[in-house]
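Sending over a structure as structure tokens; questions will come in a sec.
One chain of protein is taken out of this complex; the other chains stay put.
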Amino acid sequence: MTALGLRVAVPRWRVDRAGAPLVLGLVVLAGAAVFGGSFAGGRNLGNIALDSSYLLLIATGMTFVILSGGIDLSVGSLLALSGVLTAYGARWGTLSAVALPLAVCAAFGVVNGLLIGRARIAPFIVTLATLLFARGLAFAVADEGNRVYIIPAGLTLTRLGQARWLGLGAPVWLALAVFAGGLVLLNLTRFGQATFAVGDNQEAAELMGLPVARVRVLVYVLSAVLTGVAGVLVAAQTQSGLPTIGEGRELEAIAAVVIGGTLLSGGAGSLSGTLAGVLLLKVIQNLINQVGTLTAYYQQVVSGTFLVVVVLVQLRLSARSARRRRS
Amino acid sequence: GDTAAPAATGSAAQQVQATSGATGCTPERYNGGVPKLDLKSITVGFAQSEKEANPFRITETQSIKDEAAKRGIKLITTNAQSDLNKEIADIQGMIAQGAKALIISPLNSEGLDPALKAAQDAKVPVMTIDRLLTTKTACKDYLGWIGSDFVVQGQRAADALIAATGDQGQVAILLGASGVNVTVDRTKGFKDQLTAKGSKLKIVAEQTGDFTREKGQKVTEQLISANPGITAIYAENDEMALGAVAALKGAGKKPGDVKIVTIDGTKGAVQGILDGWIAGVIESNPRFGPLAFQALEDFYSGKGVAEKTIISDKAYTKDNAQAELVNAY
Amino acid sequence: MTAAQLSAARRPPDVLGLLQVGGVYLAIAVILAFNLAFTPNFATVANLRLQLVQVAPVAIVAVGMALVVATGGIDLSVGSAMAVSAALLPLYIGYGAWPAIAVALLAGAALGAVNGSLVAFAGMQPIIATLGLLVAGRGLALVLADGRLTELFDPTLAGLGNASLLGVPISVLLFLAVTAAAAAAVRYAAAGRRILAIGGNRPAATLAGLPVRRTLVTVYVLSGLLAAAAGVLSTARQGAADPSFVGLLIELSAITAVVVGGTPLSGGRVRILGTLMGALLMQLITATVIQQNLPDSTARMIQAGIIIAAVYVQRGRSRT
Partner (left out) sequence: MTTQTATLEVREVRKHFAGVQALDGVSLSLHPGEVHALVGENGAGKSTLIKLITGVHRPDGGTVHYRGAAVAFTGPREAQAAGISTIYQEVNLVPQRSVAGNLFLGREPVNRFGLIDRRRMHREAGDILGRYGITVDVRSRLGELGLGVQQMVAVARALATDARVVIMDEPTSSLEPREVDLLLGVVDVLRRRQVAVLYVTHKLDEVFRACERVTVLRDGRLAHTGDVAATDRLALVATMLGRDVDVVRRHGVTTFTDEHRTAAGPAVLRAEGLTRAPRLRDVSLDVHAGEVLGLAGLLGSGRTETVKAVFGAAPVDAGTVTVGGVTRRRWDPAAAIRSGLAMVPEDRKAEGVIPELSVRDNIVLAALPRLTVAGFVSERRRARLVDTFVERLRIKISSPAQKVRELSGGNQQKVLLARMLCLHPKVLILDEPTRGIDVGAKAEIQALIDDLAGQGLGVVLISSDLEEVVEGADRVLVLRDGAVVGTLHGDRITEETVMRVIAHAEEAP
């Protein structure tokens, strides 16, 4: 999807780093104004941070995938699989509880990547298949859900999962660290630049001599492994591995990335936008929860509409600021 | 002990069958002590786990709301829409909103730890209903539990099916949603009971119908197409059973050709007994309101709450369906 | 489009080439052969009929989806459109079956119009625009129906769900008609050219003076309309409107059908008949899994394998 030079009639899916954070700021302010302490209180903000951390991990990997012009639908299932394997592996100690799920997730990432990068099957279809497969495997490991593996309370892993530092849970810090690493990887390494290029114009990237297939494999491995990390954390938090969790998480992660201004068609976007997107989604969710009087159905109507409105506002803002920048 | 049921509505309310475990959980003992409050003056939060799409959940939530209204207690409710993360966020959100006591209907026996932790930190007692938090400790992680014994429900369903079929023929099981302990327990109770009774019923298929009518219908259609010899169906909830009925009708079967036994006790299923399509329904009573609020009241009044309160579920058969239809939900 | 693809895409027609065009047909053949050999009572008219009846809603939704995908878009809100249409039926059935159906279809079209406008005029990415309606639409349906399943006893509606015309179920006739109409439109109508041109190169289509926005809105409206029709069908067949579950996750099935049928998600190309076959393939897989009584976990893994295999065979044609 190249749009060289043409300045009208191209869908206005331009990237802008200012849009999402601006909207986020507005939403947070509005939330604080309406709900005061119950929203802006330390505990509630801590909850939002914790809740966001898993999504941030997944969305960071997803950003790479989407920037490379792909999509990864398998993350929701991988989250569950990783959790189940964490709990399963916990019987032999923390090391296996972490290594097993990460290794398996990495393997899934490799398979995704090879099928997409080498066999050149559409990412949507490949990861849809892995979505099914990983969920099936999670159920198989959990004996069709008949067995729930419990993580022993004394394990280092559990303590890690529940540790707090400066008022924020360990997952939050880990997610932030991963995010920072992601920023460096994306913006300051050749791999990161190649990721952009592959998503922007794959044919050109190939003709420019970039290792297109390798880049595509790597982004899916990254996405799967980061999802695996999130799965380990979720399991550590809940002290168990459930094969049912994570359904629909892929759409949430994709939404966060796209709200953050990244083009679904690839090639343009930013990780900082993704961070804003993640927080935006979670803050909205939290705010909607604050309105105790909304029934669950209205909550859905409101959050769907809100999503659209937020993106609309963001589009307007970024169109305007892009115009201003150019002149 | 059972108290005599006054009227139709009264007999629909949950009856305590048995209590077990430690009794007498009070604010002083709960998790190292929580503030003793006046139930009338606090906000209570209720976390529903699944969509209020089927009669069970609708009735469950309504019962909690009705009871709160009756007692003049301020109630806030949430619905997790079968999403564990949402339930955790819901519970945390209600605590943040100032709920001082919680009633939760857990989505699963596991996985709510972050929410329970938040409640502990905020010194908010949590009463659980319906599904049991199997690995948690009463009066510490949560206050107590009220609910049915799902394994027993499965066993009673097996008994009912043996009776309805004369203990012969091929059975298909419509499983509930995968990975949910209700499904696991109801399946286990059913199968164990068949073995225990030395039943000659042969299970030829077990496929998930996700607790929904649509999938119950579709799966049944496929199953009877592949196994025309199926003469009995065990559906793990009423919605799937009603889906199965639709499938049987569509395939040109007559009422009674295939014996269906199901669990829940919804109006539709009990009506199904009257119409001859359903052979028996084991009740799973969702009207938790009175008992749940009673538990909170007992807690704060110092009377104390039992660890487990198992309710007695009815069974609907051809014989009592007409009379009991009003009590079905 | 990659350079290597340039070389791979056009070969002299040969057996391999035919196979590539028809990976989905091959997969259907294989799965039919398997069932004929190993599934008892498979080769019956009743069973064939059952599979066709069950696939009807997905097939109808998938055809609409194929058109959207051809423009380079995607419609995640189809399941919610089905739910809204199902939720409306009981509310208006008092005025008679046909008025109720008309209202339901209109609502689907309206949802599509919202999607289309967000994409065409506001310039939103289709996946996000329709994701918003996926969430909000389902909520709306639940609000309308107060979250409940409502049984419907209307004879007209029941007929729509279960009756046959000349021995062919009405729902089957309906999806065949929809497929044929869409295939004809894509092949012979100006609208079809416009859709493909927009999906193939939107700036170019704009510069060629095509009514890009109008076409986009129309396509999303069609998708919403077809989804609503599928909602009516599902409701009719079930004899009950169940807004919480009807059409749940159908967007994924529909997109799978589209892609397995040989339409790339990048837009600009479309295969309507292939889409129908894709839907049929997915249906046959489900049927096989249930009729063979495989456990849920195994079933999912097998599905994954078959999808990959079917697409792999025709990968020269359907990569994005």
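Order as written gives the chain letters A, B and C; numbering starts at 1 within each chain.
As a working rule, a contact is a pair of C-beta atoms (placed from the backbone, for glycine too) under 8 Å apart; a residue touches a chain by one contact, two chains touch by 3 or more.
Computed from a predicted structure; not experimentally measured.
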Where does the absent chain make contact, in terms of the chains shown? A, C
Just to verify: which one of A:Ala122, A:Val172, A:Ala205 or A:Val308 makes contact with the chain not shown? A:Ala205
Can you tell me which of A:Ala107, A:Val184 or A:Val309 touches the chain that was removed from the display? A:Val184
Out of C:Ala104, C:Ala197 or C:Ala230, point to the residue that touches the absent chain in the complete complex. C:Ala197
Residues from subunit C at the interface with the omitted partner, ascending: 1, 3-4, 6-7, 10-12, 188-191, 193-194, 196-197, 200-201, 203-211, 268-269
Hidden partner chain, residues of subunit A it touches: 2-9, 15, 184, 187-190, 193-194, 196-197, 200-201, 203-211, 267-268, 326-327
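Keep in mind that, in the parts below, only the chains that are shown with their structure count from here on.
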Would you say A-C or A-B is joined by more C-beta pairs in contact? A-C
Computing the C-alpha centre of each chain, which chain sits at the greatest distance from subunit C? B
Suppose each chain is reduced to the average of its Cα coordinates; what separation in Å results between subunit A and subunit C? 28
Shared-contact residues (touching 2 or more other chains) in subunit B: 51-52, 178
Subunit C residues touching 2+ other chains are 142, 147, 296-297
Can you list the residues on subunit C that touch subunit A in the complex? 1-5, 76, 118-119, 122-125, 127-129, 131-140, 142-143, 147, 202-203, 206-207, 212, 252, 255-256, 259-260, 264-265, 295-301, 303-305, 307-308, 311-312, 315, 318-320
Subunit B partner, complex, touching residues on subunit C are 39-42, 44, 46-47, 50, 54, 142, 147-149, 151, 162, 234, 237-240, 242, 244-246, 286-287, 290-291, 293, 296-297
List the residues on subunit A that touch subunit C in their complex, please. 3, 6, 8-13, 115, 119-126, 128-133, 135-140, 144, 202-203, 206-207, 251, 254-255, 258-259, 263-264, 295-305, 307-308, 311-312, 315
